[in-house]
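Provided herewith is a single structure, encoded as C-alpha coordinates, for subsequent inquiry.
What you see is the complex with one protein chain gone and the rest in place.
== chain A ==
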(Lines give C-alpha, C1' and ligand atoms only; values in the text may rest on other atoms or scores of the structure.)
Protein backbone atom coordinates (compact mmCIF):
# COMPACT_ATOMS: atom_id res chain seq x y z
CA UNK A 1 0.00 0.00 0.00
CA UNK A 2 3.03 2.17 -0.01
CA UNK A 3 3.30 4.08 -3.24
CA UNK A 4 5.58 6.74 -4.49
CA UNK A 5 3.26 9.38 -5.77
CA UNK A 6 4.37 10.94 -9.01
CA UNK A 7 1.00 11.94 -10.42
CA UNK A 8 -2.10 12.95 -8.49
CA UNK A 9 -4.21 9.92 -7.70
CA UNK A 10 -7.88 9.73 -6.93
CA UNK A 11 -8.66 8.97 -3.31
CA UNK A 12 -10.23 5.53 -3.37
CA UNK A 13 -12.58 6.22 -0.47
CA UNK A 14 -15.66 5.64 -2.58
CA UNK A 15 -14.35 2.23 -3.63
CA UNK A 16 -16.59 -0.82 -3.27
CA UNK A 17 -16.35 -2.49 0.12
CA UNK A 18 -13.62 -5.10 0.34
CA UNK A 19 -14.51 -8.75 0.37
CA UNK A 20 -15.05 -9.09 4.09
CA UNK A 21 -17.93 -9.54 6.46
CA UNK A 22 -20.65 -7.13 5.35
CA UNK A 23 -23.85 -6.36 7.17
CA UNK A 24 -27.24 -5.58 5.66
CA UNK A 25 -28.26 -3.27 8.48
CA UNK A 26 -27.85 -2.30 12.13
CA UNK A 27 -29.81 -5.38 13.28
CA UNK A 28 -27.42 -7.78 11.61
CA UNK A 29 -24.39 -5.98 13.03
CA UNK A 30 -26.05 -5.97 16.43
CA UNK A 31 -26.58 -9.74 16.27
CA UNK A 32 -22.95 -10.26 15.21
CA UNK A 33 -21.71 -8.10 18.09
CA UNK A 34 -23.89 -10.04 20.51
CA UNK A 35 -22.25 -13.27 19.42
CA UNK A 36 -18.91 -11.86 20.60
CA UNK A 37 -20.35 -10.98 24.00
CA UNK A 38 -20.81 -7.25 23.37
CA UNK A 39 -24.47 -6.26 23.69
CA UNK A 40 -25.12 -2.90 22.01
CA UNK A 41 -28.42 -1.04 22.22
CA UNK A 42 -30.26 0.22 19.16
CA UNK A 43 -28.46 3.57 18.96
CA UNK A 44 -24.99 2.14 19.34
CA UNK A 45 -25.63 -0.58 16.74
CA UNK A 46 -26.89 2.05 14.29
CA UNK A 47 -23.87 4.25 15.02
CA UNK A 48 -21.44 1.39 14.42
CA UNK A 49 -23.24 0.35 11.23
CA UNK A 50 -23.18 3.88 9.84
CA UNK A 51 -19.51 4.28 10.73
CA UNK A 52 -18.83 1.12 8.76
CA UNK A 53 -20.78 2.02 5.61
CA UNK A 54 -20.25 5.79 5.58
CA UNK A 55 -16.51 5.52 6.38
CA UNK A 56 -16.94 8.12 9.07
CA UNK A 57 -15.08 8.01 12.38
CA UNK A 58 -17.25 7.15 15.37
CA UNK A 59 -16.86 9.52 18.30
CA UNK A 60 -17.95 7.88 21.56
CA UNK A 61 -18.40 9.83 24.75
CA UNK A 62 -19.68 8.70 28.11
CA UNK A 63 -18.82 7.89 31.70
CA UNK A 64 -15.78 5.74 32.34
CA UNK A 65 -16.50 2.01 32.20
CA UNK A 66 -19.55 1.94 29.91
CA UNK A 67 -17.83 -0.05 27.15
CA UNK A 68 -16.39 2.52 24.75
CA UNK A 69 -13.08 0.76 24.23
CA UNK A 70 -14.70 -2.66 24.30
CA UNK A 71 -16.87 -1.70 21.31
CA UNK A 72 -13.81 -1.14 19.12
CA UNK A 73 -12.46 -4.54 20.09
CA UNK A 74 -15.81 -6.21 19.43
CA UNK A 75 -16.05 -4.47 16.03
CA UNK A 76 -12.59 -5.73 15.11
CA UNK A 77 -13.71 -9.21 16.03
CA UNK A 78 -16.94 -9.21 13.99
CA UNK A 79 -15.37 -7.62 10.91
CA UNK A 80 -12.30 -9.82 11.14
CA UNK A 81 -10.05 -6.76 10.86
CA UNK A 82 -6.87 -6.18 12.85
CA UNK A 83 -7.16 -3.50 15.52
CA UNK A 84 -4.60 -0.73 16.12
CA UNK A 85 -4.83 1.22 19.34
CA UNK A 86 -3.45 4.64 19.99
CA UNK A 87 -3.61 5.66 23.64
CA UNK A 88 -3.60 9.45 23.83
CA UNK A 89 -1.77 11.51 26.42
CA UNK A 90 -0.60 15.06 26.68
CA UNK A 91 2.43 15.77 24.55
CA UNK A 92 1.73 12.91 22.12
CA UNK A 93 3.77 13.66 19.02
CA UNK A 94 3.72 12.69 15.38
CA UNK A 95 6.75 10.46 15.90
CA UNK A 96 4.73 8.38 18.38
CA UNK A 97 1.43 8.40 16.52
CA UNK A 98 2.38 8.32 12.81
CA UNK A 99 5.89 7.12 12.06
CA UNK A 100 9.51 7.58 12.99
CA UNK A 101 12.79 6.84 11.27
CA UNK A 102 14.99 4.20 12.86
CA UNK A 103 18.07 6.44 13.13
CA UNK A 104 20.25 3.86 14.77
CA UNK A 105 19.80 1.40 11.93
CA UNK A 106 20.27 4.16 9.35
CA UNK A 107 23.67 4.99 10.87
CA UNK A 108 24.63 1.33 10.90
CA UNK A 109 23.60 1.03 7.28
CA UNK A 110 25.75 4.02 6.39
CA UNK A 111 28.76 2.60 8.20
CA UNK A 112 28.29 -0.78 6.52
CA UNK A 113 28.18 0.95 3.13
CA UNK A 114 31.35 2.84 3.98
CA UNK A 115 33.15 -0.31 4.99
CA UNK A 116 32.15 -1.93 1.70
CA UNK A 117 33.38 1.19 -0.18
CA UNK A 118 29.94 1.58 -1.70
CA UNK A 119 29.61 5.25 -0.87
CA UNK A 120 30.63 6.67 -4.24
CA UNK A 121 27.10 6.87 -5.65
CA UNK A 122 25.66 9.34 -3.13
CA UNK A 123 22.22 9.47 -4.70
CA UNK A 124 21.50 5.78 -4.47
CA UNK A 125 23.08 5.72 -1.02
CA UNK A 126 20.66 8.40 0.13
CA UNK A 127 17.72 6.60 -1.42
CA UNK A 128 18.73 3.42 0.37
CA UNK A 129 18.87 5.30 3.67
CA UNK A 130 15.26 6.37 3.44
CA UNK A 131 13.96 2.93 2.65
CA UNK A 132 10.72 1.48 4.00
CA UNK A 133 12.69 -0.95 6.18
CA UNK A 134 14.09 1.95 8.20
CA UNK A 135 10.64 3.35 8.84
CA UNK A 136 9.00 2.56 12.17
CA UNK A 137 5.23 2.53 11.68
CA UNK A 138 3.20 3.81 14.63
CA UNK A 139 -0.53 3.04 15.14
CA UNK A 140 -1.99 5.55 12.65
CA UNK A 141 0.35 4.48 9.85
CA UNK A 142 -0.07 0.82 10.74
CA UNK A 143 -3.84 1.14 10.49
CA UNK A 144 -3.60 2.71 7.03
CA UNK A 145 -1.04 0.20 5.74
CA UNK A 146 -2.85 -2.87 7.05
CA UNK A 147 -6.12 -1.99 5.35
CA UNK A 148 -8.93 -2.70 6.11
CA UNK A 149 -8.46 -2.30 9.83
CA UNK A 150 -10.01 -0.91 12.98
CA UNK A 151 -8.27 2.11 14.49
CA UNK A 152 -8.99 2.89 18.13
CA UNK A 153 -7.94 6.38 19.24
CA UNK A 154 -8.47 6.01 22.97
CA UNK A 155 -9.17 8.93 25.32
CA UNK A 156 -8.61 11.60 22.71
CA UNK A 157 -9.53 14.24 25.32
CA UNK A 158 -6.23 13.54 27.07
CA UNK A 159 -4.19 14.66 24.07
CA UNK A 160 -3.59 18.35 23.47
CA UNK A 161 -4.75 20.69 20.70
CA UNK A 162 -1.61 20.16 18.63
CA UNK A 163 -2.33 16.46 18.37
CA UNK A 164 -5.98 17.05 17.52
CA UNK A 165 -4.87 19.17 14.58
CA UNK A 166 -2.83 16.46 12.92
CA UNK A 167 -5.36 13.78 13.78
CA UNK A 168 -7.85 15.89 11.86
CA UNK A 169 -5.55 15.84 8.85
CA UNK A 170 -5.21 12.06 8.89
CA UNK A 171 -8.92 11.40 9.48
CA UNK A 172 -10.15 13.74 6.77
CA UNK A 173 -8.62 11.85 3.84
CA UNK A 174 -6.98 8.79 5.41
CA UNK A 175 -3.56 9.52 3.98
CA UNK A 176 -0.19 10.16 5.57
CA UNK A 177 2.53 11.80 3.55
CA UNK A 178 6.12 10.99 4.38
CA UNK A 179 8.37 13.57 2.69
CA UNK A 180 11.28 11.17 2.05
CA UNK A 181 9.14 8.28 0.88
CA UNK A 182 5.77 9.26 -0.57
CA UNK A 183 2.15 9.14 0.42
CA UNK A 184 0.54 6.25 2.23
CA UNK A 185 -3.10 5.80 1.41
CA UNK A 186 -5.51 3.25 2.80
CA UNK A 187 -7.17 1.15 0.08
CA UNK A 188 -10.22 0.94 2.35
CA UNK A 189 -10.50 3.62 5.02
CA UNK A 190 -10.10 2.12 8.47
CA UNK A 191 -13.05 1.95 10.84
CA UNK A 192 -12.05 4.65 13.32
CA UNK A 193 -13.37 4.71 16.87
CA UNK A 194 -12.49 7.72 19.01
CA UNK A 195 -13.31 7.63 22.70
CA UNK A 196 -13.47 10.49 25.17
CA UNK A 197 -14.23 10.76 28.87
CA UNK A 198 -14.98 14.43 28.46
CA UNK A 199 -12.21 15.70 30.68
CA UNK A 200 -11.87 18.44 28.09
CA UNK A 201 -14.09 19.68 25.30
CA UNK A 202 -12.72 18.25 22.07
CA UNK A 203 -12.56 20.75 19.24
CA UNK A 204 -15.68 21.10 17.12
CA UNK A 205 -13.75 20.67 13.86
CA UNK A 206 -12.87 17.12 14.90
CA UNK A 207 -16.36 16.27 16.14
CA UNK A 208 -17.94 17.54 12.94
CA UNK A 209 -16.20 14.88 10.91
CA UNK A 210 -17.48 12.13 13.16
CA UNK A 211 -20.66 10.37 14.10
CA UNK A 212 -21.35 11.32 17.68
CA UNK A 213 -22.76 8.93 20.24
CA UNK A 214 -23.23 9.38 23.97
CA UNK A 215 -23.03 6.07 25.82
CA UNK A 216 -25.09 5.63 28.95
CA UNK A 217 -25.13 3.06 31.69
CA UNK A 218 -27.10 0.05 30.38
CA UNK A 219 -30.63 -0.67 31.55
CA UNK A 220 -31.19 -3.43 34.08
CA UNK A 221 -32.06 -6.23 31.63
CA UNK A 222 -29.17 -5.39 29.32
CA UNK A 223 -26.74 -5.25 32.21
CA UNK A 224 -27.87 -8.71 33.40
CA UNK A 225 -27.48 -10.02 29.85
CA UNK A 226 -23.98 -8.49 29.58
CA UNK A 227 -22.92 -9.99 32.90
CA UNK A 228 -24.29 -13.39 31.88
CA UNK A 229 -22.63 -13.44 28.47
CA UNK A 230 -19.28 -12.03 29.64
CA UNK A 231 -19.12 -14.10 32.82
CA UNK A 232 -20.84 -17.41 32.03
CA UNK A 233 -19.51 -18.92 35.28
CA UNK A 234 -21.56 -16.50 37.41
CA UNK A 235 -25.02 -17.73 38.44
CA UNK A 236 -28.10 -16.02 37.03
CA UNK A 237 -29.18 -15.12 40.56
CA UNK A 238 -25.85 -13.40 41.33
CA UNK A 239 -25.84 -11.53 38.00
CA UNK A 240 -29.34 -10.16 38.64
CA UNK A 241 -28.58 -9.10 42.18
CA UNK A 242 -25.28 -7.48 41.26
CA UNK A 243 -27.00 -5.58 38.42
CA UNK A 244 -29.77 -4.44 40.76
CA UNK A 245 -27.33 -3.33 43.48
CA UNK A 246 -25.12 -1.52 40.94
CA UNK A 247 -28.11 0.28 39.47
CA UNK A 248 -29.02 1.34 43.00
CA UNK A 249 -25.47 2.57 43.68
CA UNK A 250 -25.74 4.77 40.58
CA UNK A 251 -28.67 6.60 42.16
CA UNK A 252 -26.69 7.48 45.31
CA UNK A 253 -25.02 10.55 43.84
CA UNK A 254 -21.52 9.15 44.26
CA UNK A 255 -18.25 10.76 43.26
CA UNK A 256 -17.71 7.94 40.76
CA UNK A 257 -20.87 6.01 39.88
CA UNK A 258 -19.90 2.42 38.98
CA UNK A 259 -19.89 1.53 35.28
CA UNK A 260 -20.43 -1.83 33.63
CA UNK A 261 -16.70 -2.58 34.03
CA UNK A 262 -17.09 -2.21 37.80
CA UNK A 263 -20.19 -4.39 38.02
CA UNK A 264 -18.31 -7.07 36.07
CA UNK A 265 -15.38 -6.79 38.48
CA UNK A 266 -17.75 -7.06 41.41
CA UNK A 267 -19.52 -10.13 40.04
CA UNK A 268 -16.14 -11.76 39.35
CA UNK A 269 -14.92 -10.95 42.86
CA UNK A 270 -18.06 -12.38 44.42
CA UNK A 271 -17.90 -15.47 42.25
CA UNK A 272 -14.23 -16.01 43.15
CA UNK A 273 -15.24 -16.00 46.82
CA UNK A 274 -17.79 -18.71 46.06
CA UNK A 275 -20.95 -16.62 46.18
CA UNK A 276 -24.04 -17.86 44.35
CA UNK A 277 -26.11 -14.83 45.30
CA UNK A 278 -25.39 -11.37 46.70
CA UNK A 279 -24.71 -12.08 50.36
CA UNK A 280 -24.75 -8.78 52.35
CA UNK A 281 -21.57 -9.60 54.29
CA UNK A 282 -19.66 -10.63 51.21
CA UNK A 283 -20.99 -7.62 49.36
CA UNK A 284 -19.74 -5.27 52.05
CA UNK A 285 -16.30 -6.89 51.96
CA UNK A 286 -16.00 -6.69 48.18
CA UNK A 287 -17.34 -3.15 47.84
CA UNK A 288 -13.83 -2.07 46.80
CA UNK A 289 -14.48 -3.64 43.39
CA UNK A 290 -17.26 -1.15 42.61
CA UNK A 291 -16.46 1.94 44.68
CA UNK A 292 -13.13 3.64 44.13
CA UNK A 293 -13.38 6.58 46.55
CA UNK A 294 -13.16 6.46 50.32
CA UNK A 295 -16.01 8.99 50.56
CA UNK A 296 -18.26 6.76 48.43
CA UNK A 297 -17.50 3.66 50.49
CA UNK A 298 -18.17 5.51 53.74
CA UNK A 299 -21.39 6.87 52.38
CA UNK A 300 -22.71 3.48 51.30
CA UNK A 301 -21.67 1.93 54.63
CA UNK A 302 -23.34 4.82 56.40
CA UNK A 303 -26.62 4.28 54.57
CA UNK A 304 -26.76 0.74 55.93
CA UNK A 305 -27.64 -2.51 54.27
CA UNK A 306 -31.26 -1.65 53.74
CA UNK A 307 -30.32 1.03 51.24
CA UNK A 308 -28.46 -1.38 48.98
CA UNK A 309 -30.55 -4.50 49.41
CA UNK A 310 -34.00 -3.13 50.21
CA UNK A 311 -36.77 -3.33 47.67
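The definition used in the following text is that a contact is a pair of C-beta atoms (placed from the backbone, for glycine too) under 8 Å apart; a residue touches a chain by one contact, two chains touch by 3 or more; residues count from 1.
What we mean here is this: contacts and distances are computed from a predicted model.
Visitor: Name the absent chain as its UniProt record does, using one of the following: "Amino acid/amide ABC transporter membrane protein 2, HAAT family", "(2Fe-2S) ferredoxin domain-containing protein", "VWFA domain-containing protein" or "Sarcosine oxidase subunit alpha family protein".
Guide: This omitted chain is identified in its UniProt record as "VWFA domain-containing protein".
Visitor: Using the touch definition from the top, which of A:56, A:230, A:244 or A:271 touches the missing chain?
Guide: In the complete complex, the chain left out is touched by residue A:56.
Visitor: Among A:42, A:131, A:219 or A:236, which residue is in touch with the absent chain?
Guide: In the full complex, the listed residue that touches the missing chain is A:42.
Visitor: Tell me where the left-out chain touches chain A, residue by residue.
Guide: 13-14, 17, 25-26, 42-43, 46-47, 49-50, 53-56, 61, 89-91, 93, 95, 100-101, 103-104, 106-107, 110-111, 114, 129, 157, 160-162, 197-201, 204, 207-208, 211-214, 255
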